[in-house]
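This report concerns only the one structure given below.
Only a single protein chain was left out; the remaining protein chains are all shown in position.
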Amino acid sequence: MSVRTTRETVDGLLPSPEPVRFVAEDGTAVQPPAGYPAPDDERLVEAYRRMVLGRRFDRQATALTKQGRLAVYPSSRGQEACQIAGVLALRENDWLFPTYRDSVALVARGLDPVEVLTLLRGGWHCGYDPAATRVAPQCTPLATQTIHAVGMADALRRKGEDGVVMAFIGDGGTSEGDFHEALNYAAVLHAPVVFFVQNNKYAISVPLAKQSAAPALAYKGIGYGMRSEQVDGNDLVAVLSVLTSAVEHARTGGGPSLVEAHTYRMDAHTNADDATRYRDSGEVERWEAADPLARLETYLSGRGLLDAEEIASARKAAEEFAARVREEMNADPEADPFELFDHVFAEPTPQLREQRALLASELTATED
Amino acid sequence: MSVRTTRETVDGLLPSPEPVRFVAEDGTAVQPPAGYPAPDDERLVEAYRRMVLGRRFDRQATALTKQGRLAVYPSSRGQEACQIAGVLALRENDWLFPTYRDSVALVARGLDPVEVLTLLRGGWHCGYDPAATRVAPQCTPLATQTIHAVGMADALRRKGEDGVVMAFIGDGGTSEGDFHEALNYAAVLHAPVVFFVQNNKYAISVPLAKQSAAPALAYKGIGYGMRSEQVDGNDLVAVLSVLTSAVEHARTGGGPSLVEAHTYRMDAHTNADDATRYRDSGEVERWEAADPLARLETYLSGRGLLDAEEIASARKAAEEFAARVREEMNADPEADPFELFDHVFAEPTPQLREQRALLASELTATED
Amino acid sequence: MPTTTPSTIPTVTSSMTMAQALNAALGDGLREDERVLVFGEDVGPLGGVFRVTDGLTKEFGEERCFDTPLAEAGIVGLAVGLAMGGFRPVIEMQFDAFAYPAFEQIASHVAKLRNRTRGRLTLPMVIRIPYAGGIGGVEHHCDSSEAYYAHTPGLKVVTPATPDDAYWLLRDAIADPDPVVFMEPKRLYWSKGETALGDRRAAAFGRAVVRREGRDATLVAYGPSVPVALQAAEAAAQDGRDLEVVDLRTIVPFDDETVVASVRKTGRCVVIQEAQGFAGVGAEIAARVQERCFHSLAAPVLRVSGFDIPYPPPILEHSHLPDADRILDTVDRLQFDDQPDVLHLAREAS
Partner (left out) sequence: MPTTTPSTIPTVTSSMTMAQALNAALGDGLREDERVLVFGEDVGPLGGVFRVTDGLTKEFGEERCFDTPLAEAGIVGLAVGLAMGGFRPVIEMQFDAFAYPAFEQIASHVAKLRNRTRGRLTLPMVIRIPYAGGIGGVEHHCDSSEAYYAHTPGLKVVTPATPDDAYWLLRDAIADPDPVVFMEPKRLYWSKGETALGDRRAAAFGRAVVRREGRDATLVAYGPSVPVALQAAEAAAQDGRDLEVVDLRTIVPFDDETVVASVRKTGRCVVIQEAQGFAGVGAEIAARVQERCFHSLAAPVLRVSGFDIPYPPPILEHSHLPDADRILDTVDRLQFDDQPDVLHLAREAS
């Protein structure tokens, strides 16, 4: 008393046997699998500009840790194709649920860089307005945000909005139970959500081989009845094409998707981490050859969509942006200790009022 | 920089497109897929005897709830092919991690029925000796036992034993995060464990359609790089064949497997549940036609492996067993209130000694 | 975005069980505000294993009251996302111990989101948890888990002891702008009481209530222990001892005024909780009372609780659960000096 699953059903849920690719590592075009339209040239040029800016911002943020202006910074150098395509695939009324790794994506979405860095600067837990930007607070407890994304997607559907939700997650995060529950809820609720796994091969020091024995993480989709795809995460054209179709599929009522991007974390986990303890430089060098920014630059130049002038102007814009960030981050962050009691509840409880008063007495005592 | 997954790799991890079957609902033999040997006739006849006994025990246990001798009982009527094959596929030195639903399996493994019922009788949390029987306590927190099973499997491997671990779980339990974590750990550790999902179509009142959108739960295996199979859960011959090969595959170092059995929970979730609130009798009647015991009886009789005499003797043995259970369960369970303090730690803490003394004073006070 | 429809629910008073009162509160909550959603395991067609959501799917449809896949972190996380999206989820954890898989979602997100976002995102949601024992439940079905939530900043924790409080506290919890962990004492689900349903807001939320006036000592209790405390007070009255019984109703926020006023009046206090005692809510109450009433106290604040053991199997739960006798024995010790029986007994024991 159970139905036969046809080869078609199964194939419709499995990812392509190898990562979708539009551009080879040397920047030359390759034939992508059928069904993935090439993004417009303007979008690609815009993506290039944001990649240049994103990488410069990332380098600036790392520098700020050395100057003690940031407590810690998890770099996404090498993952820019994912960071930029991930937000370019979204509209303004779509929601993004990012992790601590995704500051470049937030900047690319147009969030104020200083507000983005407020968390890592230690000023507050979230510096930007999630409601206004439709970007959830950068999430640290791994995979927990993926379920929130499903809830938000269901909320958008209930309100009759055509917004879509994108949840970012890393390869390590896919091992958490919450990821499993989120994918299952999304599939059962047929929620307009896209799960975007940036498989950068490491969870801090733990390599993918110790994380999963799956042929690819994208093969998890079928276990939930969810369409899935894998893509070359250092090929912006491919990531943008695959994510855009996943987002539009969700927007038009097609349901959720799982997309895995194969990329690489070029820097250590954070500035505080020492990657030499667990991986050799040779591996890192091999991935240098796959650099997403150089690849897109070569590809666009080859197609005559970029010239030296445009490249220079993109770099100039990035330098100006970085200078502004450096300058604004040089001021010490402001903080009011009494704000600690303001947002625990809508109204502080009598107990919190007592504690606030206690702090007030301590502060006046130290003043005089 | 990522390898292509071949169709062969993928197919090797996917379950058969339809549940493996040896015997049709009418008891006639059908052609099973290649690679699944038919179990020996003796094993099948032995399985039949245990199915007859198991079903009788199950009916007796339900009766005991009406007589107030059991607090609650979750019946497995209709799932006997899974309950019996699940333990027949194991050797004595293998471990079983069962749920509250699997009392019939424990009895079939030879555990004392009264010890098995101790939990549901309210006498203690586990009535049998897990170390001696190699059967973990029946687990209530859903899916949590699946990770313990992986740990035990890894322990057996470390000790150089050739034991295998089988973890039982229901369809609903597969939605829990712990199930995901257990499958991933098993695959990464290449642990000798078999995850046996008894998909009886309901999680209390929640039907499978609200639980998962997967083509079949067995399709979850590939997402962990784990071989998987689906089987007609009401065909004992098929379940025994598929589980035996999964167990021997694990025993010979082949690693873990996921097996889904399509079956049906004929009774309500427990005696306390009212199934009429969420399913119609028509559905239940349709499944009556797929009854695993009648099917095996017809099949074995048809092959001349069973005659009226053997059937009668099996039923007689079952009646005697039920009578013994009824009788032994008629005595009130014994319980020593001071045992409450004996097993919290190896040695009671000073605080527990105080509390024990307090209880002693209360009990002497009530005596006089 | 759906909004609140001015509700006009007539006020009717009738005798009902706590389960029925909770069911009525959920119905009125769904009726009053379109943004309210009820979901969890088996809360749909079945109406919940305790029937607290009985009939809601039938009346409000699958969109408003629905069954989720079987995953508690998923239920809570889904509620977080829906609340971020403007809805007001009222979710059910089927039993106390089965909320533990959701502990990270509750402690790291539900409790913190308003604070993390400076109030830009808020989580008006209710997590209903049937808790505690006394119903002959098997292991994992009888935990008293209130302290885990009460100790977590950002959560309000409520537990009713009467059907009327159950109705009004739940109505208030649903209307509250913050996440509320609503702890329902299982064994009181079938207890009956006069309940006034309808269209007003009660003052129960955040306020303790004196259930019985007395002069000689104060019994502070909440949830499942309130009827036990009242029973003990009745028995004590026979022996001419006049005990006051305070029902907290809300653990967070805590009503210091009512408790302190009572203890300053009586000069003696026994705190009662069903949960294992160590580092429980009763410890907080005892600590607060002696901090605030020290010079009014004629004796130490004593505690009555379950033992520090995993919840017992059904046939032994009566030995574990605080009953009127354990309370009365403790009240007797309020007269004693620095050497409470327990230490003395401990020496005997060792």
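Labels for the chains are A, B and C, by order of writing; each one numbers its residues from 1.
Here is the rule we go by: a contact is a pair of C-beta atoms (placed from the backbone, for glycine too) under 8 Å apart; a residue touches a chain by one contact, two chains touch by 3 or more.
Since we're looking at a predicted model, the values are computed, not measured.
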{"item": "Neighbouring displayed chains - absent chain, whole complex", "value": "A, B, C"}
{"item": "Contact partner of the left-out chain, one of C:G55, C:G119, C:G198 or C:P310", "value": "C:P310"}
{"item": "Selected from B:R21, B:R109, B:H125 or B:R227 as touching the chain missing from the view", "value": "B:H125"}
{"item": "Among B:V20, B:A136, B:I222 or B:L358, the residue in touch with the chain that has been omitted", "value": "B:A136"}
{"item": "Absent-chain contact - pick from A:P33, A:G254 or A:P333", "value": "A:P333"}
{"item": "Residues from chain A at the interface with the omitted partner, ascending", "value": "71-72, 119-120, 122-125, 140-142, 172-173, 175-178, 203-206, 210-212, 274, 277-278, 333, 335, 337, 339-341, 344, 349-363, 365-366"}
{"item": "Sites on chain B contacted by the missing partner chain, in the whole complex", "value": "124-126, 129-132, 136-137, 141, 144, 146-156, 158-159, 177-178, 180-182, 184-185, 188, 339, 342-346, 349-351"}
{"item": "Contact footprint on chain C, counting only the chain that is left out", "value": "73, 97, 100-101, 103-104, 107-108, 111-112, 115-116, 139-140, 143, 147-148, 150-151, 153-154, 252, 254, 256, 264, 276, 278-284, 286-287, 290-297, 299-303, 307-310, 337-338, 340, 343"}
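As a working rule, only the chains that are shown with their structure count from here on.
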{"item": "Of all other chains, the one whose Cα centre sits farthest from chain B", "value": "A"}
{"item": "Whole-Å gap separating chain A and chain C, where each centre is the average of the chain's CA atoms", "value": "41"}
{"item": "Residues of chain C touching at least two other chains", "value": "68-69, 71, 73-74, 101"}
{"item": "Touching two or more other chains - residue numbers and ranges from chain B", "value": "175-178, 210-212"}
